[in-house]
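Note that one protein chain is taken out, while the other chains of the complex remain in position.
Here is subunit A:
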Amino acid sequence: MLNYIARRIGIGLLMLIALSVLVFVLLRLAPGDAIDAYINPAAPLSMDELAALRARLGLDQPLPVQYFGWLRAAISGDFGFSTQRAGVSVLPLVLERIGPTVLLMGTGMLLAIVLGIAAGIISAVRRNSVTDVALSVTSSIGISSPAFLTALLGLYFFSVQLRWAPSGGMLTPGAPFSAADLLSHLILPAFLLSIGHAALIMRYMRSSLLEVLNQDYVRTARAKGVREFWVIIKHATRNALLPVVTLIGSTIGIAVGGAIFLESVFNWPGMGLLLVNAVNTRDYPVIMCATLIVGACVIAVNLLTDITYAAVDPRIQVA
């Protein structure tokens, strides 16, 4: 087992290095570099001046020299400075963005699960009622609305028109930190993020529950005189949840994409916003570091999953 883990970690590290080479080369193939992003075309600088700036960032060196210089520093934990932010180290910059993204995505998914399952249960139990039709129509709209549309409409109505929630950011600038302030900034983007997923979960929950409600054991429970509430919650819902849980697992990946978009619209200081901005400004050190950290997380999660499988299921051989 230990050998297996060691080998997997070794492979993981090699994959990270391969990823870094790939991202590094792809970035250099894209036209324009960090200095090109720096110039205002309406107030241009001379090439001599640009060359001096490039030399200061080491962008004038041959690619292998640049790459191995970066790798040597990265191995010792030094991911360099952001090219667009004077004197800002990249590693803390990237690490401090993980929390906000996890918070936004986590809250969004939690809302989606709670709203989706609750609406699914109500819809199934009240099958063919006005409530069922209304919820089904709402879920259809939710599923078919692209993220950019719900985000912009939500921003316009809830923030600009009704002023129920701030239009962006994670905390009120200049105000002391408070959980209520954080929550007031979080609730709107998280809610908007949850809409599409909640609608999908509701659909699955409804059909799954309808199927279960016709099963013999549900009829038996009712015949035994169990109250309807407990029949639905304890007997039916539990079983109906199984396919829904599988669905939730697979939608988390999609939620990441939605979160990146919402971060841009709501100026939410997460990884998505950081990466979009870094790509726009060709901030190589930030892109490299952020990609590697995301890559390392994926590799680590896969490794942990495999180890867990091997530990709980003796039929899986590791060697």
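Following the convention adopted for this analysis, a residue touches a chain if its C-beta (ideal position, glycine included) is under 8 Å from a C-beta of that chain, and two chains touch if they have at least 3 such contacts; residues count from 1.
Just so we're on the same page, contacts and distances are computed from a predicted model.
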Name per UniProt, for the chain absent here [options: "Dihydroorotase", "Acetolactate synthase", "ABC transporter substrate-binding protein" or "Response regulator transcription factor"]: "ABC transporter substrate-binding protein"
Residue among A:Ser136, A:Thr172 or A:Gln215 touching the omitted chain: A:Thr172
Option touching the unshown chain, where A:Asn3, A:Asn40 or A:Asn128 are the choices: A:Asn40
Touching residues (missing chain, whole complex) on subunit A: 30-34, 36-53, 56, 81, 84-88, 93, 96, 114, 118, 121-122, 125-126, 155-156, 158-160, 163-175, 180-181, 183-184, 187-188, 191, 227-229, 232, 264-267, 269, 273-274, 276-277, 280-282
